[in-house]
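Can you keep this structure in mind? I'll have questions shortly.
Every protein chain but one is kept in place in this view of the complex.
For reference, chains read A and B in written order, and residue numbers begin at 1 within each chain.
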Amino acid sequence: MANSSVVDFPKNFTKALNDPQLRHNLRSAMDTLGMRRRTLFSDPVSFEQLRATGDEIRQRALRQLPELLEKLEKKCTENGIQVHWAETPAEANQICLEIIQRHNAHRVIKGKSMVSEEMHLNHFLAEHDVEALETDLGEYIIQLDHETPSHIIVPAIHKNRDQIARLFHDKIPNTPYTEVVEELNAIARKVLREKFLAGEVGVSGVNFAVAETGTLCLVENEGNGRMCTTAPPVHIAVMGLEKVVERLDDVPPLLRLLTGSATGQLITTYFNMITSPRKAGEKDGPKEVHLVLLDNGRSKIWADPELRQTLKCIRCGACLNHCPVYTRLGGHAYGYVYPGPIGSILTPQIEGLVNAGAMATASTFCGACEEVCPVKIPITDILRRLRNESYQKVDTPHAVKGHGYKLSVIESLTWKGWALNNMMPWANALSAKLLGLLSAQLPRLPKVGLLKYWGQSRTLPKFAARSLHALAKEKGLRDE
Amino acid sequence: MNNARANILARLWTAISPDDLAPFESSVAGSALELSRTERVARLKQRMEAMHAEVVITSANGWIDALKATLRQRLLNGLLYAPDTALGKALAAVWDSDLPPLVGYTETIEQCKERLFAIDASITSTQGGLADVGALILWPDSDEPRLMSLAPALHIAVLDAAKIHDSLAQAIAHEHWREKMPTNILLISGPSKTADIELVLTFGVHGPKELIVLILDG
Partner (left out) sequence: MPTRPQKVYYFGTCLIDLCYPQAGMAGIELLQREGVEVLFPQQQSCCGQPAYNSGFPEEARKVARQQLKAFPNDYPIVVPSGSCGGMLKHHYPKLFANQPEFAEAQRFSGQVMELTEFLVTVLEIQLEDRGQPIKVTWHSSCSALREMRVIDYSKSLLRQLRNVELVELRRERECCGFGGSFSVKQADLSSAMVSDKVADIEKTGASRLLSGDCGCLMHIGGALDYQKSLIPAQHIAEFVWERVHG
């Protein structure tokens, strides 16, 4: 999932924090998305009811996951959709490539799909002489600039119009420089229309797959997803295997939660439900539809009841939009495909703690993500679990890959000492007294060790001469 | 590669817990909207207009005239239509020579892709509408293929007011979708749009730039 195997989080973070343009772009975009969501879900009572429903639908689907996957496969197959299973991104890529090669295709047009990003599909196809063109406007923009999405819903949100204007002018032949958003859209429309005509295979993601009917649901505003799934003779849909839901009736509440949480829309322009390839007599639509089910660690996550909740995610991006850390860093600093709160819980579980465990430290546990999550994922509890397993070797079958990687004698001893001090009232009283005395000697603590980091933007607190324990005793407060 | 399926399913089935197999108790109650026909029409219109669709309320007798009036205001190279549907036949019967020529979607996409993408406008029927969110339901079929509502820059949709449902949930239930899912179902709430550049909303990025809905009410 990483663009390079080792992600230098501190360096990335510092770089992002020192980019005022980025912070400005992000801040205003996240404010707007947050505001739109709040307007849509303005009634807290009905929102809570709706998200309780969403949570329940996702839980119900997950607890029957193996059964529903089998059912989905059966139904899809009956409908004429060919189902493929992949344990790893490499396998999924290979499946896609074989389908593409079987049709002697070299031009793939793609709708937005985070799973395809997880697979690094475009890169893989390019190595095999297949051009995969992103057709979602945001994805198209970043692909032109050889970047990855910085947000799971609005992938080019880190860029402003001037940057996009320059990019179009530089990269698209005969394109005048314009900062007018409508004109930029028109330029993309023109380029991509031609590509839609020429596309030989369409690739898309899947927002929900309905097991009872074998239906693939896609949510979008632009229509490029419809193009990719309708115009070329072959459609390949890639999906994480957790995206299955049990019934058609589960779709309406999830759809409302997804569009509302993502962009504050009651519904997107298009909701596209695909149940079969082109039938005899039909004039358009792909003749072949393939569904690639990707595991990539999900079945392992699923086995643990707490971690499993990660898989309830419907990828709405609301947790990113409301995260004070994401708002200041943007997606690229995280170094992996999924950024923000959802990325910080999902990525370490897939990539292992050694590679991505640091993502779990990039949180104050403020809980803003959980407050908006439409399927009530206990994000902070899962982050805490990842922190715990970073320091402890765990003796359960569901331990996160790389558990115990941070095992450090010094840190462990520090916390042991802290615990001892706080377990024994006499020790606690003594240290309070000592600190009180100390502060009388030194107006401020010296800036050493971790305190140095504190001191880079904050002065240190002073210890009180007498602790609350002492004052309470003086005041004659009793105990019982 | 063929082992992937077996391996994944084996991992899942082995890890399933007794809790997963216990009956699932639902604790949330749904609250359904109940609207009158007039309210449904009004709400759909208001919502779809908010999404920049143009909504015209007309009648079973008057809609073709309304359509003609709309078309006469524009310069269009043709109107893609479905010649074998009732709607298509009704149009063909009364078409005037000063109007954009009717072009039937009669060949497969492989045979007509270039031409299809060059036509300015299209007209389709609809399966129904959704009042609560303001959207059309389309069930494209062999007569009215999927690209009709996507390729042309102007899409005109004809909607029978009696077929507007309160919500998607209601449409799925009342029309028994699960028993007869077609190749493709579409919900369409307006012209194609994007907000990918600085979240500035602009219309007509890949699909239709304009959507006109003719509601036949009475």
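Here, a residue touches a chain if its C-beta (ideal position, glycine included) is under 8 Å from a C-beta of that chain, and two chains touch if they have at least 3 such contacts.
What you are looking at is a predicted structure, and each value in this text was computed from that prediction instead of being measured.
One chain is not displayed; in the complete assembly it touches the shown chains A. Per the touch definition above, the residue from A:L69, A:V203 or A:L329 contacting the chain not shown is A:L329.
By the touch rule set out above, chain A reaches the unshown chain at residues 10, 13-14, 17, 324-325, 328-329, 361-368, 370-371, 381, 384, 387-392, 406, 412, 415-416, 418-419, 421-423, 425, 428-429, 432, 435-436, 450-451, 453-454, 456-464, 466-473, 475, 477-480.
Everything below uses one rule, namely that only the chains that are shown with their structure count from here on.
Centres computed as Cα averages put chain A at a distance of 30 Å from chain B. By the touch criterion given at the top, residues 25, 29, 32-33, 46, 49, 52-53, 56, 59-60, 63-66, 69-70, 79, 85-87, 91, 94-95, 135-138, 141, 154-157, 159-161, 164, 181-182, 184-185, 188-189, 192-193, 196-197, 212-215, 221-224, 226-227, 230-231, 233, 241, 247-249, 251-253, 255-256, 263, 266-279, 281-285, 293, 295, 299-300, 302-303, 305 of chain A touch chain B in their complex.
Of all residues in chain B, those touching chain A in their complex are 1, 4-5, 7-9, 11-13, 15-17, 19-20, 24, 26-31, 47, 51, 105-110, 113-114, 117, 130, 132-135, 140-142, 145-147, 150, 167-169, 172-173, 177-178, 181-200, 202, 204-208.
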